[in-house]
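For chain A:
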Amino acid sequence: MRIGLFATCLGDTLFPDAVKATAILLTRLGHEVVFPPGQTCCGQMHINTGYQREPVPLVRNFADAFGDASIEAVVMPSGSCAGSVRHQHPIVAERYGEPALRAGVDAVAAKTYELSELLVDVLGVTRVGAYFPHRVTYHPTCHSLRMLRVGDKPLRLLREVEGIDLVELPGADSCCGFGGTFALKNAETSTAMLHDKSDNITATGADVCTAGDSSCLMHIGGGLSRIRSRTRTLHLARILAATRTTPDVLTEASV
Partner candidate 1 sequence: MSTFLGMPAPPPRSPYGTGNLRGDRAFPRAARDELGNDQLRRNLGRATGTIRAKRLNVTGELPDWEALRDAGSAIKTDAMNRLPELLEQLERRVTERGGTVHWARDAAEANTIVARLVRATGSDEVIKVKSMATQETGLNEYLESVGITPYETDLAELIVQLADDKPSHILVPAIHRNRDEIRQIFLDRIPGVDPELDNVPAHLAAAARSYLREKFLTTKVAVSGANFGIAETGTLAVVESEGNGRMCLTLPNTLITVMGIEKVLPRYQDLEVFFQLLPRSSTGERMNPYTSLWTGVTPGDGPQHFHLVLLDNGRTAALADVIGRAALNCIRCSACLNVCPVYERTGGHAYGSTYPGPIGAVLTPQLAGMHAAKDDPNSSLPYASSLCGACFDACPVKIDIPSLLVELRHQHTEQTGLTPEKLAMKAAAAVMRRPSLYAAAQKASALGRVVAGRDGTISRLPPPLSGWSDSRDTAAPPRETFRSWFASEEGRATLRAAATDPNSEQKGEETA
Partner candidate 2 sequence: MSSARDTVLGRIRDALALAPTPPVVVPRAYRTGRALPDDERLALFTERLLDYKARVHPCTADRTAEVVGEVLREHGARRIGVPAGLDARWLAGYEGEVRQDHADVPPARLDALDAVVTGSAAACAETGTIFLDGSPDQGRRALSLVPDLHVCVVDLSTVEAGVPEAVARLVPERPTTLISGPSATSDIELERVEGVHGPRTLVVVIRTDA
C-alpha cells in the first residue's frame, strides 16, 4: 500500500524518533511510505485554543499535501492529530473555507488513520515482528480512546510483541492532564492530574510507559523526569519498530 506519512509538527520538530519508527515499521511490513514535503501542522492547537480562522491555511495545506489519489491511506503517530483531521477539519472548512476545501478535507479525512488503526483495521496485522524485552505499561490517550475509539487495538499490537512484559496501568483511561494549552492556562489543575498519572505509572514498576501520542508522552515524560522516575516514555511506534536485529536504544528520556 502507498501510505502518506504525516509527521505532525511536534513529531517532525521535537520527537522525530517516533516518526522514524513509524516509517521504518511500515516499510518493514512491505509498504511504500511517502512524505509529502508540503506538510506542516494540522492546526489542532489553534482550534482547541479557540482559533478557527487562523488554521484555515493549515487545513488547506494538509488537504493539498495528502489529497493525491495515489496516496491510499494517511497515517500519523498521533491520536489527537488524527482526531483533529477527522473531526475538526470539516468544521473549520465548513465555516471559514470554500466548498472545494470542504470536499478536499472530507476526502482526506476518510483515509486518515492513527497508527494502530492503520495497522489493525486497514492492514489487518497485529503481529508486526517486534521484539522488546522490557516491562511496559500502556496509557491510552484521551483522543485515541474517546475521539477515535481505537479501543484495544494498541494493546492487541503490544501483546504480540516478542519478549514484552505488558502490565496494566491503574486508572489508565484518566487524562494525564495535558490538553494542549490547558497545561499552560490551568497549569495547577493539569499538574494535579499529572501527579496522579505519574503515581499510577510508577506503581506498575514498568521500564517504559507507552502511548500513541507524542504530546501526551511529552507531558508524562516531563513529569516523570522531574520526579526522577526510572520509568521512561516511548511512543508505541518505537516499540513496534524494535526488532532483535535493530533494537530501540533505551538510554534517553526522549519519546
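Regarding selection, all candidates are chains of the complex that A comes from, given by their letters.
One rule holds for everything that comes next: a contact is a pair of C-beta atoms (placed from the backbone, for glycine too) under 8 Å apart; a residue touches a chain by one contact, two chains touch by 3 or more; residues count from 1.
As the structure is a computational prediction, the values presented were derived from the model and not from experiment.
Going through 1 or 2, you find that the chain touching chain A in this complex is 1. Here chain A touches candidate 1 in the complex through residues 7, 9, 11-17, 19-20, 23-25, 27-30, 33, 35, 37-41, 43, 45-52, 54-55, 57-58, 61, 87-88, 120, 123-131, 142-143, 145-147, 156, 173-175, 177-195, 218-219, 221-223, 225-226, 243-246, 252-255, going by the rule given at the top.
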